[in-house]
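The complex is shown incomplete by one protein chain, all other protein chains being positioned as in the whole.
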Amino acid sequence: MFRFLVRRILGAAVILLIISALVFVLFYAAPRDPARIACGKVCTPETLELVRKNLAISDPLPVQYWEWLKGLFVGRDYSSFGHCNAPCLGYSFQSREPVLDTILDRFPTTISLSLGAAVVFLTFGVGTGMLAAVKQGKALDKIASSASLIASSMQIYVVGVFATYLLVDQLHLLDRASYTPFTDNPGKWFSGLLVPWLVLSLIFTANYTRMTRSQMVESLSQDYVRTARAKGLSSRTVFFRFAWRGAMGPIVTIFGLDLGVLLGGAIITESTFSLQGLGMLSVKAVQNNDLPMLLGVVLVAAGAIVVFNIIVDTVYALIDPRVRLA
Amino acid sequence: MSTPFLSVRDLKVHFSTEDGIVKAVDGLSFDLEKGKTLGIVGESGSGKSVTNMAILGLHDPRNTALDGEILLDDKELISATEKELERLRGNKMSMIFQDALASLSPYHTIGTQIGETYRKHTGCSKKEARTRAIEMLRRVGIPQPDVRVDDYPHQFSGGMRQRAMIAMALVCDPELLIADEPTTALDVTVQAQIMDLLKDLQQEFGTAIIFITHDLGVIADIADDVLVMYGGRCVERGTKKEVLRAPQHPYTLGLLGSMPSLDGPVDVPLSPIPGSPPSLLNPPSGCRFHPRCTFADKVAGNRCSGERPLLEVVDGRGAACHLTPEQKRELFSDYAAARTH
């Protein structure tokens, strides 16, 4: 287990390193110049050079990358921003705030959005999937299956706007989407995120319903499930302790990956509801040619995915003793 | 005559599928006494496994129709509720499946799987169940049972898994044990060990065993009586000696012919029965075996394809075939002679 973790974390570090280098290269491969942002409308070469110096992008690409990497571990000094403590992700070209601070400021929004939605879609998705599996071929199964098919073809930006219009503006049932830190006011945190949770969940619920149903159907046809029945165990025990246990593995895997991706920023949901999470941050970083912010967000997003991969593998091993961590 | 311990009367198991009704078992009857072993032989799809799933009530109620009578110790099982069946399964009657690797849950330890059956039916504590599991593992010959009890199935060898399976089936001292090809996946040495184990356990507890196999060699080893199934029906039954020595049905004869004989000449080629098992969705008319039967043309008036041969059982012996006893004597001995050349 320990060796597994060490190995995977080292692997993750290498992946993140490669990703950051890729972002660096790709960013500059596009014919755009981040210095132009901070250079006036009539931008002279002299001013442009000044901007490059201010933004610390006047060096050749490998040197820039090295400086950036170094900053992560030992901190960095900027001529225009001052000292930046390790781990230093640099300063945003756009807001001129430390990238790390901005990301730490936005991460709770994304975490709240993702985890809250995850609770909803896991509960409903797995629940209806199980019901559908039990009622295989019956009306309930058919309703659940077609409902999930319809739901999965919906677009968040359509459903989101409609849900806000109906539930918030017209019926005044729920609060308009907003983010209040949990520590400030748990009630507002909850009511402000409820609509985004439900909308984001809609699409995921559908996936999880279908996945749970098919996994359960498959699992229920397994020999060991039959054995469990032959032993005289009750259908409930057989269903949850045996069939569900078998179906869990793939669901946990997909869930882990979904959560990893969501934690990297649910871009469409965040923009539909004007929630300032990592997703919006990354969109704006791209729009603004904001390399340090982009690097920071990509790193966090990739990190979330990599970490959840490790978690998934670990959990999978806990679920299925046949899997060994090595 | 007292009622037999297990009595199956005119059992019908019909599945409804999208294509129509599949008559997987179509009127089967047999009896089994305590301490005896009934071997059921047949190709895959002959209905032998379906029969036993029906006895345990493990068929899928959504698409299966049962008819007839199954009496276990005077208890009617077809009309029994799921709760009643749950109390019987693993307790009074239990089952050993063919593929122990697939049939044991990969997610639970051997000990848990054996113990939970015991707990379910005795209501004992986890600790007692564990002790019982270790005891059972010891009894089926697992070395270091107190250590291996915490292993997962994938950590066991194939033979050990099958032993564990048997331990699980026997944990509540069942009176009826159904063994569905329990040795098929095992190599010959292990197979022999398992068979010995079953025989020992039967002697000790007087368990009634239904042994399902398509291997007549195994039948020769373990069974008292034999029931040959074809196309969802019993085509021949009798004692082991009667059926194996003097088969009365061309299908049984064919099965014997397709079996490599351990004591016969080594260079004799196997002669599998030509043709393929019948479709149960649309079974052949008359005798279901007639399309594959070498002797169908020996019976006059197309009776084989037109008329269902009845199974007349006298003293537990009978075969469902239109051939006359004389024809059989003649034709069957020729067949056996041809085979040894």
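For clarity, chains are labelled A and B in written order, and residue numbers in each chain start from 1.
In this section, a contact is a pair of C-beta atoms (placed from the backbone, for glycine too) under 8 Å apart; a residue touches a chain by one contact, two chains touch by 3 or more.
Keep in mind that, in the parts below, contacts and distances are computed from a predicted model.
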Choices "ABC transporter substrate-binding protein", "cytochrome-c oxidase", "succinate dehydrogenase" or "SpoVR family protein" - which one is the UniProt name of the chain not shown
"ABC transporter substrate-binding protein"
Can you list the shown chains that the hidden chain touches?
A
Quick one: say which of A:Gln222, A:Thr272 or A:Asn309 touches the chain that got left out.
A:Thr272
Can you work out which residue in A:Val51, A:Leu113, A:Met130 or A:Val159 touches the chain that's missing from view?
A:Val51
Hidden partner chain, touching residue among A:Val286, A:Val307 or A:Val323
A:Val286
Which listed residue (A:Arg7, A:Arg36, A:Lys70 or A:Lys142) would be found touching the missing chain in the intact complex?
A:Arg36
State which residues belonging to chain A touch the missing partner chain.
30-33, 36-48, 50-51, 53-54, 80-81, 94-97, 102, 161, 164-165, 168-169, 176, 271-276, 280, 284, 286-287, 289
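The rule is short, and it goes like this: only the chains that are shown with their structure count from here on.
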Mind checking the centre-to-centre distance between chain A and chain B? Centres are C-alpha means, answer in whole Å.
54
In the complex, the residues of chain B that touch chain A are 56, 58, 62, 82, 85-91, 94-95, 97, 99, 102-108, 113, 116-117, 120-121, 152, 154, 168
Which part of chain A faces chain B closely enough to touch in the complex?
136-137, 222-224, 226-235, 241-242, 245-246, 319-322
